[in-house]
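The complex is shown incomplete by one protein chain, all other protein chains being positioned as in the whole.
Which chain is which? They are A and B, in the order written, and residues in each are numbered from 1.
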Amino acid sequence: MKRAFPALLLALALGRVQAADTPFEFADAATEQRYHKLAAELRCLVCQNQSLADSHADLAQDLRDEVYRMLNEGRTDEEIVGFLVERYGDFVLYRPPVSGTTSLLWFGPLLLLLGAGVVWWRMGRARAPAAAPDPDEAAAIAALKRSRNEES
Amino acid sequence: MRFIVPLAIFIVLVVVLAVGLKLDPRYVPSPLIDKPAPEFTLTRLADPAAQVARQDLLGRPLLLNVWASWCSACRIEHPLLVELARREQVEIIGLNYKDTREDAAAWLKAHGDPYRDSIFDPEGKLGLDLGVYGVPETFVIDAAGVIRYKQVGPLTPEVWQQEIKPLLARLAQPRP
Partner (left out) sequence: MIPEIGLFLCVLALALAVVQVAFPTIGLWRRDAAWLAMARPAARAQFACLLAAFAVLVHAFLVNDFSLVYVAQNSNSALPWPYRVSATWGAHEGSLLLWALILAGWTLAVTLRDRELPGDIAGIVTAVMGLVSIAFLLFMLFTSNPFARELPAPPDGADLNPLLQDPGLIIHPPMLYMGYVGFAVPFAFAIAALVSGRLTPGWARWARPWALTAWLFLTLGIALGSWWAYYELGWGGWWFWDPVENASFMPWLLGTALIHSLAVTDKRGTFKSWTVLLAIGAFSLSLLGTFLVRSGVLTSVHAFATDPARGVFVLGILGVAVGGSLTLYAWRGPKVLAGGSYEPVSRETFLLANSLLLAVSTATILLGTIYPLVLDALGLGKISVGPPYFNLVFGLLMLPLALALGWGQFARWREDSLRRLWGQLRYAAGAALLLGVCAVFVLDGPTRITAAIGLALALWVALSTLVGVWQRCAGRASPLATLLAQPRGFVGQVLAHLGFAMTVAGVCLTGALSVDRHERMAPGDSVELGGYEFRFESLNEFTGPNFQADEALFLVTRNGRTVAELRPQKRFYKVRGMPMTEAGIDAGFTRDLYVSLGEPLEGRAWSVRLHYKAYIRWIWLGAVLMAAGGLIAATDRRYRIKATEPAAGVATQEA
(Lines give C-alpha, C1' and ligand atoms only; values in the text may rest on other atoms or scores of the structure.)
Protein backbone atom coordinates (compact mmCIF):
# COMPACT_ATOMS: atom_id res chain seq x y z
CA MET A 1 0.00 0.00 0.00
CA LYS A 2 2.93 2.24 0.71
CA ARG A 3 3.91 1.93 -2.87
CA ALA A 4 0.48 2.48 -4.31
CA PHE A 5 0.48 6.01 -2.98
CA PRO A 6 3.33 7.30 -5.14
CA ALA A 7 1.77 5.65 -8.15
CA LEU A 8 -1.47 7.48 -7.56
CA LEU A 9 0.38 10.72 -7.19
CA LEU A 10 2.36 10.10 -10.32
CA ALA A 11 -0.88 10.51 -12.14
CA LEU A 12 -1.29 13.87 -10.47
CA ALA A 13 2.32 14.78 -11.12
CA LEU A 14 1.81 14.49 -14.82
CA GLY A 15 -0.39 17.51 -14.48
CA ARG A 16 0.39 18.86 -17.89
CA VAL A 17 -2.49 18.12 -20.20
CA GLN A 18 -0.53 18.72 -23.35
CA ALA A 19 0.19 15.56 -25.21
CA ALA A 20 2.61 14.88 -28.02
CA ASP A 21 2.39 13.03 -31.28
CA THR A 22 4.93 14.17 -33.85
CA PRO A 23 5.24 12.26 -37.09
CA PHE A 24 8.77 11.44 -38.18
CA GLU A 25 10.42 11.49 -41.57
CA PHE A 26 12.59 8.54 -42.44
CA ALA A 27 15.53 8.21 -44.78
CA ASP A 28 14.32 4.90 -46.15
CA ALA A 29 11.68 2.22 -45.76
CA ALA A 30 13.97 -0.13 -43.85
CA THR A 31 14.64 2.43 -41.14
CA GLU A 32 10.98 3.24 -40.95
CA GLN A 33 10.15 -0.42 -40.44
CA ARG A 34 12.79 -0.72 -37.74
CA TYR A 35 11.34 2.31 -36.00
CA HIS A 36 7.82 0.89 -36.06
CA LYS A 37 8.97 -2.43 -34.73
CA LEU A 38 10.94 -0.82 -31.90
CA ALA A 39 8.16 1.58 -30.97
CA ALA A 40 5.68 -1.27 -30.86
CA GLU A 41 7.87 -3.48 -28.69
CA LEU A 42 8.89 -0.84 -26.16
CA ARG A 43 6.65 0.02 -23.28
CA CYS A 44 5.42 3.46 -22.25
CA LEU A 45 6.45 3.66 -18.61
CA VAL A 46 3.84 6.07 -17.43
CA CYS A 47 0.86 4.55 -19.17
CA GLN A 48 -1.55 1.83 -18.19
CA ASN A 49 -0.07 -0.74 -20.51
CA GLN A 50 0.56 0.91 -23.87
CA SER A 51 3.46 0.72 -26.24
CA LEU A 52 5.63 3.71 -27.15
CA ALA A 53 3.91 3.76 -30.52
CA ASP A 54 0.41 4.14 -29.14
CA SER A 55 0.97 6.47 -26.25
CA HIS A 56 0.40 10.21 -26.25
CA ALA A 57 2.23 10.78 -23.00
CA ASP A 58 5.07 13.30 -22.90
CA LEU A 59 7.63 10.77 -21.76
CA ALA A 60 6.58 8.46 -24.58
CA GLN A 61 7.22 11.23 -27.09
CA ASP A 62 10.61 11.89 -25.50
CA LEU A 63 11.52 8.24 -25.81
CA ARG A 64 10.24 8.07 -29.38
CA ASP A 65 12.44 11.05 -30.15
CA GLU A 66 15.41 9.23 -28.63
CA VAL A 67 14.74 6.11 -30.65
CA TYR A 68 14.42 8.18 -33.81
CA ARG A 69 17.62 10.07 -33.04
CA MET A 70 19.57 6.89 -32.41
CA LEU A 71 18.26 5.26 -35.56
CA ASN A 72 19.47 8.21 -37.57
CA GLU A 73 22.83 8.01 -35.86
CA GLY A 74 23.15 4.53 -37.25
CA ARG A 75 22.81 2.57 -34.03
CA THR A 76 21.69 -1.01 -34.18
CA ASP A 77 18.42 -2.25 -32.72
CA GLU A 78 20.30 -3.96 -29.89
CA GLU A 79 22.10 -0.74 -29.00
CA ILE A 80 18.89 1.24 -28.91
CA VAL A 81 17.11 -1.32 -26.80
CA GLY A 82 20.16 -1.62 -24.56
CA PHE A 83 20.22 2.13 -24.07
CA LEU A 84 16.69 2.12 -22.72
CA VAL A 85 17.12 -1.01 -20.64
CA GLU A 86 20.18 0.55 -18.98
CA ARG A 87 18.05 3.40 -17.78
CA TYR A 88 14.66 1.81 -17.18
CA GLY A 89 15.29 -1.86 -16.71
CA ASP A 90 13.67 -4.85 -18.40
CA PHE A 91 10.24 -3.40 -17.66
CA VAL A 92 10.50 -1.29 -20.78
CA LEU A 93 10.58 -4.38 -23.04
CA TYR A 94 7.38 -5.99 -24.18
CA ARG A 95 9.43 -8.89 -25.46
CA PRO A 96 11.00 -10.12 -22.24
CA PRO A 97 14.66 -11.08 -22.42
CA VAL A 98 15.57 -14.73 -22.36
CA SER A 99 17.48 -15.13 -19.11
CA GLY A 100 17.61 -17.31 -16.05
CA THR A 101 14.58 -15.75 -14.45
CA THR A 102 12.52 -15.82 -17.63
CA SER A 103 13.47 -19.28 -18.77
CA LEU A 104 10.27 -20.72 -17.35
CA LEU A 105 8.31 -18.12 -19.26
CA TRP A 106 9.92 -18.87 -22.60
CA PHE A 107 10.24 -22.62 -22.25
CA GLY A 108 7.16 -23.26 -20.18
CA PRO A 109 4.78 -23.41 -23.13
CA LEU A 110 7.02 -25.92 -24.85
CA LEU A 111 7.16 -28.04 -21.72
CA LEU A 112 3.40 -27.83 -21.36
CA LEU A 113 2.97 -28.86 -24.96
CA LEU A 114 5.30 -31.81 -24.54
CA GLY A 115 3.47 -32.80 -21.38
CA ALA A 116 0.16 -32.60 -23.19
CA GLY A 117 1.62 -34.66 -25.97
CA VAL A 118 2.62 -37.35 -23.51
CA VAL A 119 -0.85 -37.37 -21.99
CA TRP A 120 -2.41 -37.59 -25.43
CA TRP A 121 -0.15 -40.40 -26.47
CA ARG A 122 -0.74 -42.47 -23.40
CA MET A 123 -4.48 -42.00 -23.46
CA GLY A 124 -4.65 -43.09 -27.06
CA ARG A 125 -2.40 -46.08 -26.67
CA ALA A 126 -3.00 -49.39 -24.95
CA ARG A 127 -5.99 -48.61 -22.86
CA ALA A 128 -6.65 -50.97 -20.01
CA PRO A 129 -10.19 -52.25 -20.27
CA ALA A 130 -12.34 -49.69 -18.55
CA ALA A 131 -14.11 -50.52 -15.31
CA ALA A 132 -17.30 -52.32 -16.22
CA PRO A 133 -19.96 -49.68 -16.55
CA ASP A 134 -22.74 -49.64 -14.02
CA PRO A 135 -25.44 -51.96 -15.43
CA ASP A 136 -28.26 -49.52 -14.59
CA GLU A 137 -26.36 -46.72 -16.21
CA ALA A 138 -25.69 -48.84 -19.27
CA ALA A 139 -29.35 -49.70 -19.58
CA ALA A 140 -30.36 -46.08 -19.18
CA ILE A 141 -27.88 -45.00 -21.82
CA ALA A 142 -29.19 -47.66 -24.18
CA ALA A 143 -32.73 -46.50 -23.59
CA LEU A 144 -31.83 -42.88 -24.29
CA LYS A 145 -30.05 -43.84 -27.44
CA ARG A 146 -32.92 -45.85 -28.73
CA SER A 147 -35.34 -43.04 -28.23
CA ARG A 148 -33.67 -40.63 -30.64
CA ASN A 149 -31.42 -40.52 -33.69
CA GLU A 150 -27.69 -40.96 -33.21
CA GLU A 151 -25.88 -39.35 -36.04
CA SER A 152 -23.25 -36.69 -36.65
CA MET B 1 -3.18 -38.91 -8.44
CA ARG B 2 -3.72 -36.74 -11.45
CA PHE B 3 -6.88 -35.46 -9.80
CA ILE B 4 -4.82 -33.54 -7.27
CA VAL B 5 -2.69 -31.69 -9.82
CA PRO B 6 -5.25 -28.97 -10.64
CA LEU B 7 -5.73 -28.21 -6.95
CA ALA B 8 -1.99 -28.01 -6.38
CA ILE B 9 -1.52 -25.63 -9.26
CA PHE B 10 -4.40 -23.51 -8.02
CA ILE B 11 -2.96 -23.21 -4.52
CA VAL B 12 0.30 -21.91 -5.94
CA LEU B 13 -1.65 -19.43 -8.06
CA VAL B 14 -3.62 -18.11 -5.10
CA VAL B 15 -0.46 -17.60 -3.08
CA VAL B 16 1.09 -15.63 -5.93
CA LEU B 17 -2.03 -13.50 -6.30
CA ALA B 18 -2.22 -12.85 -2.58
CA VAL B 19 1.35 -11.61 -2.54
CA GLY B 20 0.58 -9.57 -5.63
CA LEU B 21 -2.09 -7.62 -3.81
CA LYS B 22 0.61 -5.96 -1.74
CA LEU B 23 2.72 -4.95 -4.73
CA ASP B 24 2.40 -1.98 -7.03
CA PRO B 25 2.33 -3.11 -10.66
CA ARG B 26 3.21 0.35 -11.94
CA TYR B 27 6.33 0.86 -9.87
CA VAL B 28 9.45 0.63 -12.00
CA PRO B 29 12.57 -0.15 -9.97
CA SER B 30 15.70 1.59 -11.08
CA PRO B 31 18.49 -0.39 -12.73
CA LEU B 32 20.90 2.39 -11.77
CA ILE B 33 21.17 1.53 -8.11
CA ASP B 34 24.83 1.00 -7.19
CA LYS B 35 25.89 2.36 -10.54
CA PRO B 36 27.67 5.65 -11.12
CA ALA B 37 25.51 8.66 -11.82
CA PRO B 38 25.63 9.54 -15.52
CA GLU B 39 27.86 12.17 -17.00
CA PHE B 40 26.25 15.41 -17.97
CA THR B 41 26.95 19.05 -18.77
CA LEU B 42 24.13 21.46 -18.12
CA THR B 43 23.69 24.94 -16.73
CA ARG B 44 22.59 26.21 -13.38
CA LEU B 45 19.00 27.24 -13.02
CA ALA B 46 19.95 30.58 -11.51
CA ASP B 47 22.75 31.38 -13.97
CA PRO B 48 22.59 30.40 -17.65
CA ALA B 49 26.29 31.09 -18.03
CA ALA B 50 27.41 28.81 -15.22
CA GLN B 51 28.01 25.21 -16.19
CA VAL B 52 27.53 22.27 -13.93
CA ALA B 53 28.70 18.72 -14.51
CA ARG B 54 28.88 15.37 -12.79
CA GLN B 55 32.04 16.22 -10.88
CA ASP B 56 30.11 18.88 -8.99
CA LEU B 57 28.09 16.09 -7.40
CA LEU B 58 31.12 14.38 -5.95
CA GLY B 59 32.74 14.71 -2.55
CA ARG B 60 29.85 14.22 -0.21
CA PRO B 61 26.60 12.25 -0.08
CA LEU B 62 23.62 14.25 -1.25
CA LEU B 63 20.03 14.08 -2.44
CA LEU B 64 19.23 14.84 -6.05
CA ASN B 65 15.61 15.89 -6.26
CA VAL B 66 13.85 15.98 -9.64
CA TRP B 67 11.17 18.67 -9.68
CA ALA B 68 9.26 21.05 -11.94
CA SER B 69 6.95 24.02 -11.56
CA TRP B 70 4.19 22.20 -13.46
CA CYS B 71 4.30 19.21 -11.13
CA SER B 72 1.47 19.32 -8.60
CA ALA B 73 2.75 16.39 -6.55
CA CYS B 74 6.07 18.18 -6.02
CA ARG B 75 4.25 20.68 -3.85
CA ILE B 76 3.36 17.87 -1.47
CA GLU B 77 6.93 16.96 -0.68
CA HIS B 78 8.41 20.44 -0.93
CA PRO B 79 7.83 21.55 2.68
CA LEU B 80 9.59 18.40 3.85
CA LEU B 81 12.55 19.17 1.61
CA VAL B 82 12.75 22.73 2.88
CA GLU B 83 12.75 21.46 6.42
CA LEU B 84 15.36 18.78 5.73
CA ALA B 85 17.66 21.33 4.21
CA ARG B 86 17.22 23.67 7.10
CA ARG B 87 17.03 21.47 10.16
CA GLU B 88 18.93 18.37 9.21
CA GLN B 89 21.54 20.09 7.10
CA VAL B 90 20.88 17.71 4.25
CA GLU B 91 22.47 18.73 1.00
CA ILE B 92 19.85 18.73 -1.73
CA ILE B 93 20.61 19.48 -5.34
CA GLY B 94 17.59 20.11 -7.50
CA LEU B 95 17.12 18.90 -11.06
CA ASN B 96 14.64 21.18 -12.73
CA TYR B 97 13.06 18.89 -15.32
CA LYS B 98 11.54 20.11 -18.60
CA ASP B 99 10.67 23.53 -17.33
CA THR B 100 11.38 27.19 -18.11
CA ARG B 101 13.73 29.32 -16.03
CA GLU B 102 11.02 31.89 -15.32
CA ASP B 103 8.42 29.41 -14.13
CA ALA B 104 10.96 27.52 -12.06
CA ALA B 105 12.33 30.63 -10.37
CA ALA B 106 8.86 31.89 -9.61
CA TRP B 107 7.87 28.56 -8.12
CA LEU B 108 10.90 28.47 -5.85
CA LYS B 109 10.20 32.00 -4.73
CA ALA B 110 6.66 31.05 -3.86
CA HIS B 111 7.36 27.74 -2.13
CA GLY B 112 10.85 28.04 -0.77
CA ASP B 113 14.22 26.90 -2.06
CA PRO B 114 15.78 23.94 -0.23
CA TYR B 115 18.35 23.40 -2.94
CA ARG B 116 21.97 24.28 -2.65
CA ASP B 117 21.70 24.52 -6.38
CA SER B 118 19.33 23.52 -9.14
CA ILE B 119 20.41 22.04 -12.43
CA PHE B 120 18.43 23.28 -15.41
CA ASP B 121 17.43 20.40 -17.67
CA PRO B 122 14.90 21.85 -20.11
CA GLU B 123 14.92 18.91 -22.50
CA GLY B 124 15.02 16.21 -19.88
CA LYS B 125 18.31 14.78 -21.11
CA LEU B 126 19.75 14.13 -17.68
CA GLY B 127 16.34 12.96 -16.59
CA LEU B 128 16.37 10.37 -19.36
CA ASP B 129 19.84 9.21 -18.40
CA LEU B 130 18.67 8.86 -14.83
CA GLY B 131 15.63 6.85 -15.85
CA VAL B 132 13.20 9.47 -14.61
CA TYR B 133 9.65 8.57 -15.54
CA GLY B 134 7.51 10.71 -13.29
CA VAL B 135 8.33 13.71 -11.17
CA PRO B 136 8.96 14.08 -8.32
CA GLU B 137 11.79 11.62 -7.89
CA THR B 138 14.69 11.73 -5.46
CA PHE B 139 18.06 10.03 -5.73
CA VAL B 140 20.58 9.43 -2.98
CA ILE B 141 24.08 9.78 -4.42
CA ASP B 142 27.16 9.01 -2.40
CA ALA B 143 30.45 10.87 -2.24
CA ALA B 144 31.89 8.87 -5.12
CA GLY B 145 28.99 9.72 -7.35
CA VAL B 146 27.30 6.32 -7.14
CA ILE B 147 23.51 6.18 -6.98
CA ARG B 148 22.45 4.35 -3.85
CA TYR B 149 18.69 4.83 -3.65
CA LYS B 150 15.81 6.11 -5.74
CA GLN B 151 12.51 7.37 -4.43
CA VAL B 152 9.68 7.52 -6.96
CA GLY B 153 6.95 9.95 -6.05
CA PRO B 154 6.91 12.51 -3.26
CA LEU B 155 9.27 12.07 -0.36
CA THR B 156 7.37 11.29 2.82
CA PRO B 157 8.51 11.56 6.44
CA GLU B 158 8.32 7.77 6.76
CA VAL B 159 10.62 7.19 3.83
CA TRP B 160 12.98 9.81 5.17
CA GLN B 161 13.12 8.25 8.64
CA GLN B 162 13.25 4.64 7.60
CA GLU B 163 15.26 4.67 4.44
CA ILE B 164 17.10 7.82 3.56
CA LYS B 165 18.28 9.13 6.88
CA PRO B 166 20.00 5.86 7.89
CA LEU B 167 21.43 5.54 4.42
CA LEU B 168 22.92 9.02 4.51
CA ALA B 169 24.37 8.30 7.92
CA ARG B 170 26.03 5.13 6.61
CA LEU B 171 27.37 6.94 3.59
CA ALA B 172 28.77 9.77 5.67
CA GLN B 173 31.07 7.43 7.59
CA PRO B 174 34.57 7.54 6.24
CA ARG B 175 35.61 4.42 4.41
CA PRO B 176 38.72 2.66 5.59
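Everything below uses one rule, namely that contacts are C-beta pairs under 8 Å (C-beta built on N, C-alpha and C of every residue); 3 or more make two chains touch, one makes a residue touch a chain.
Since we're looking at a predicted model, the values are computed, not measured.
Remark: the omitted chain is touched by one listed residue; of B:R26, B:H78, B:K98 or B:K150 this is B:R26.
By the touch criterion stated above, the residues of subunit B touching the omitted chain are 3-4, 6-7, 10-11, 13-14, 16-23, 25-29.
Even with one chain removed from view, subunit A keeps its contact list with that chain: residues 1, 4, 17, 19-24, 33, 37, 40-41, 43, 47-51, 53-54, 56, 89-97, 101-102, 104-105, 108-109, 112-113, 116-117, 119-120, 123-125, 127, 129-131, 133, 137, 140-141, 143-144, 148-152.
The definition used in the following text is that only the chains that are shown with their structure count from here on.
In this assembly, the C-alpha centroid of subunit A lies 30 Å from the C-alpha centroid of subunit B. Within the complex formed with subunit B, the residues of subunit A that make contact are 1-7, 9-10, 12-16, 45-46, 48, 58-59, 62-63, 66, 85-89, 91.
On subunit B, the positions that touch subunit A within their shared complex are 22-24, 26-32, 70-74, 76, 98, 124, 128-131, 133-136, 151-154, 156, 158.
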